[in-house]
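A quick write-up on the structure given underneath.
We show some of the complex, not the whole, and keep each chain where it was.
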């Protein structure tokens, strides 16, 4: 059906929820995740830019926005499965590639196929834009896990995800934006966690005693 | 953590929704699907039994109840991916097998591992119980698609699923229970669809005119 | 409309939620509950079998799978109402029985009515299978309450449900499977609860200091 089909498929990404089969207080769709990763990548790239790095903004945004589109073709395969055997991963990548090509040939006009083929490619390479995408993807994952832990989710998986996401981010500590994340943003997050919340009892009694003193 | 972990994991199956990324009026979890397949299999086996077939009930129920448990380990891999390359399918099966063994070794006491290894195995073989499971799984899928079509879902995928599920069921037309499904149940379904629903206008005017005639 | 109606009604059990009118972090449908009770019963019966008890597996699974089907006819009547007056309970049972018979006469072919009449009967009698069903039903209820308490539900009702479910289970302590539940599974559950969760602050500082030491 053409580009109409492509535009419609964007709504399907609103109906794929990340990390199925684990209780969560708050669900996150692939569409929302793509928005958040793009916005975080925008921030990281701004920091890089302020430190004198040359950012290819067009490439950066395209990679961030499109980086999970192919989940529409393949479904949500759990990471341990994907990485269980190198041969499996290799074959899986082949299948993903051929499904993307098939979709492009069926729905896109010939003159746009090449540019979209490039956009739907895995973008996490060693370029500055590829590295920013890798970090932004992990920061959003870390925030998803943090949100659950903060709300009291007893599932140990979220601690593990938080830990693994942070480990991945630290790998990129040679980047100025990553140092900013670690030295500034992460610190704000931890301060928030330890700020002991005032108790309802205290608020209430304080307000009432103040009132009585009038 | 042992069997406690296994009991807890049953709730995770309540949080995996079938056919993600397609708009549905009604969602179905893997837990609900397992219940429905078991109940449909019970019906089909009862028909077989009445036609003189020997049903191994213990095997039948175990296969139906446990047939999708391994989705907890692998996630929901879309069928076209799984079947894209014979080698890929073969490798997926290996990985699934080794993940199941790992889970059993970690959480189950030694004396129960073998019996559960057998229960978590793919049960759709050529035995009567295997064939009943194959048919029951497709009947529930057909009902899921029918439910969407009946509610007005415009997504063509559900017509395709309905069609493919029915084609699969017809393959087993040598079974008495499948003939019963085709000749009786499917007929009831089609009659329901064509029974033209009375209109609100008609009901209302009928009631009011009746009342006026009093 | 016949068996088509029966197959469709299974989906209605996906839309009846247990324990309405109390805030829950996670909802459980009657369909999911039936699946979980069947799976827990399977486990308990396996333990009994290993201790030399003769399990009638066909009966066991049928009772577990079908034990709440009649809620479709009666709705979810709160337990205190049902048990408030012996006469009420008695009348209620009569009504439930006659509604089931009516459904069978309307939708089932004559040759299947008797076998399904038996299946839709209350199965919690003094037989081994009846006792396993009683225990499995309470174990799932205990897990539902435990899941809420663990997630921080302040509603005292869930403590009460947990307590009453455990008391009911303990009544069956002469069964090997119940002793296994108490001595092994319940212990795992309590250990999980007391295992103090590591704090985000600790994880984060640990990872960062490790990294700095490199």
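Residue numbering begins at 1 within each chain, and the chains themselves are lettered A, B and C in the order written.
FYI, a residue touches a chain if its C-beta (ideal position, glycine included) is under 8 Å from a C-beta of that chain, and two chains touch if they have at least 3 such contacts.
Note that the coordinates shown come from a computational prediction; the quantities given were computed from them, not determined experimentally.
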Complete complex - number of sequence copies, 3 represented: 6
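In the analysis below, only the chains that are shown with their structure count from here on.
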Chain A and chain C: spacing of chain centres that average the CA atoms, whole Å: 37
Inter-chain centre distance, chain B versus chain C - centres from mean C-alpha coordinates, in Å: 21
Multi-chain contact residues (two or more partners), chain A: 23
Contact set on chain C toward chain B in their complex: 1-8, 10-11, 13-14, 26, 28-29, 31-32, 34-36, 38-40, 42-43, 46, 50, 57-58, 61-62, 65-66, 109, 111-112, 115, 119, 139, 143, 147, 184-186, 188-189, 191-192
Chain A partner contacts - residues on chain B that touch it in the complex: 11-13, 15-17, 20-23, 71-78, 80-81, 84-85, 87-88, 91-92, 94-96, 98-99
Sites on chain C touched by chain A in the complex: 25-26, 147, 150-152, 197-201, 203-205, 207-208, 211
